[in-house]
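Can you read through this structure? Questions will come right after.
Left out: one protein chain. Kept in place: all the others.
Lettered A and B in written order, each chain numbered from 1.
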Amino acid sequence: MSDKIIKKEELTDILKALKETYEVIAPVKENGFYSFKPFKDGGNIDLNFTNTRLSPKSLLFPQSERIFEFNLDEKSKDGYIVKEHPKDYPPSVIVGIRPCDAKAFKLVNINFDNPEFKDPWWVKRMEAMTFIGLGCNEPSSTCFCTSVGCGPFNEEGLDVMLFDLEEYFLVRALTEKGEKLLKQGRVDKDVDEGLQKKADELRIKAEKKISSSVPTDKLKEKKINDLFNAPFWDDVAFACINCGTCTFLCPTCWCFDIQDEVTKTVGDRIRNWDSCMFPLFTLHASGHNPRPEKVQRVRQRFMHKLKYYVDEYNNGVACVGCGRCVKYCPVNVDVREVFSLMNGL
Amino acid sequence: MADNPYLPYPVKIQQIITETEDKNLKTFKLVFLNKEDEERFTFIPGQFCEISIAGQGEIPIGIASSPTEKGFLMFTVNKTGVVTRFIHNMKEEDIIGIRGPLGNWYPWEKMEGKNVVVIGGGFAFTTLRASIVYMLHPENRNKFKDITVVYGARSPGLLLYREEIAEWEKRDDINVHITVDATDDPNWPYNIGFVPTVTEQKITTSEDSYALVCGPPIMIKFTQPVLEKVGFTPEQIIMSLEMRMKCGIGICGRCNIGDKYVCKDGPVFSLAQLNELPKEY
Partner (left out) sequence: MIRYGDTIREIAKKILEEKTVDLIIGFKKGTLPITTEPVLIKDAQNSDQLYWDSFCNMNLANYLPKRGEKIGIIAKGCDSRNIAVHIVENQIKREQLYIIGVPCKGMIDRRKIVSFLGGKEVREVTESDEDITIKGEGFEHTLKKNDYLQDNCRTCMHRNPVIYDAIVGDLVEERKDPDPYDDVKEIEGIGLEERWESFSDLIKDCIRCYACRNACPLCYCPTCFVDESDPQWVGKSIDPTDTMTFHILRAYHCTGRCTDCGACQQACPMDINVRTFTRKLNKDVLDLYGCEAGLSIEERPPLDTYKPDDYDKFIR
């Protein structure tokens, strides 16, 4: 499918047309911060943002999700038998996701969808989701996507890419799913050469604007135990307060907890986000804890993202350079410094 | 494996046996409610299951029965927390769930044609029991050369599977050395001494051998040098580890040691593998 062009004002109408078949999710501004919310008729979507505060990972992986249900009635024939909680997976489209967050979904997908085990809820939601990305014309000073295998116009994980050309969007279908969606939205006006050229230049301009970068070339060759026993962890970890901010805002963090909650004789099994930063993350029932000290937990997070993931999947680091942890860490623990320390050991 | 790896198979508690005199260890014999589940469930000694109790949670427990024992699964559970306390209070005929088989298994292919030394301490003997029953089975016995077992507990009343072990001790196709740290029974017929000490006395060669070691950290700490002195290389020492788990299928990110998940790449690791990983367990 060749590149198409739409006027910016047409976007709302296109989304309304898409709503007939898809659940549409778009960025919305609330109290000065952006987040992805379902698109309501008459709602304002606002694509004038750098990025949302919370990553869109909660769309495929909600923070709290009921996965099973059961009743605890001994007289019932299915008492104490755990059953699936019925869910449906309507076709959905997310509009305006940034290339870093889209690539993050691909990185996390390797964890949830692998040959031995497939997480049924993630897999089904991934299949049902179409990703319309918005390339970044103005990266932020905390973005370092280009040095971790991503970029302001990176296409991995996207079905459609939007190029912001002031009054217009150039719309490029990247996959069959994307083409299908554009046909549904009746996006069919071909772009003219002039705007096409401008769009192609956007990528180059944006990549030049990325001012922050991290070294990653030597991470694979370093030995795990050398990095693990490195002398810099105490310095890196001192300020850290072991909250869950970085892990919850990060689009590539995926750790979760499973809890049963019961009211009288009915109950649910719930999956919640969890964080390796929390002290109880690895606590054994016997009372033994492999990571009782803060520095051990901080080290675990960086070793996982910058080393264990690299070794395990041969797919680069588990980081897309979105910069959220840098911006929102209450005590300014900067992952970019850790990249330099680890790569340069 | 079920299509949804988080969904447990429903099972019924057929029998509960209190193993130890302090009542903290109970063995549960479980049978599947659905025949298709039972047929689908094939496992190899060394693997574990997540035992799932609706309303309480799940616990990873090594399978104590061997695949050669048909019609039931056996798990020995130590009472130590919320879920284990609940299961200890359950009755025969109660319904629970299991997910599995999970994890990897002892390296049976490598062990064929070799001597096998089994060293266990306290209540870590569960998957070792599965392994011994498996090896002693007529179909399997001649795959292995000499089988030696050193198993110890703090006192006679804390030994698991006492009757079975006494039977094994009488057999001539397996050398069983039972020991206790201390006892005030004047007629105690077996050894008295810590597991590492008895190991040192009874294991005299490492040639063509594999050692399966499972026990509390302190026992492992002192047994390892004993084995190394006899000549066991890190590749010949096989251990089964414990870790806090939730999903049991390598997805929730909790049970890692370095880049390996104990629930998926383990729980069985050779000492050589562990030496490459950070000491965080």
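In this text, a contact is a pair of C-beta atoms (placed from the backbone, for glycine too) under 8 Å apart; a residue touches a chain by one contact, two chains touch by 3 or more.
In this text the structure is predicted, and so the values were computed from the model without any measurement.
For the options A:Leu174, A:Val326 or A:Met342, the residue in contact with the chain missing from this view is A:Val326. The missing chain, though absent from the display, is touched by one residue of A:Leu249, A:Val298 or A:Met342; that residue is A:Leu249. Per the touch definition above, the residue from A:Ser2, A:Asn31 or A:Asn314 contacting the chain not shown is A:Asn31. Although one chain is not shown, part of chain A still touches it, namely residues 31-33, 48-50, 53-54, 63-64, 140-142, 235, 238-239, 241-245, 248-249, 257, 259, 261, 270, 272, 275, 278-280, 326-328, 330-334, 336-337.
In the full complex, chain B touches the omitted chain through residues 81-82.
In this section, only the chains that are shown with their structure count from here on.
Remark: chain A and chain B have CA centroids separated by 39 Å (rounded to whole angstrom). Of all residues in chain B, those touching chain A in their complex are 1, 3-8, 10, 33, 52-59, 80-82, 84, 94-97, 242-244, 246-247, 249-256, 258-259, 264, 276-278, 280-281. Interface of chain A with chain B (complex): residues 67-68, 70, 72, 79-82, 84, 111-112, 114, 116-120, 224-225, 228-229, 254-260, 262, 267, 269, 274, 276, 281-286, 290-291, 296, 300, 303-304, 307-309, 311-312.
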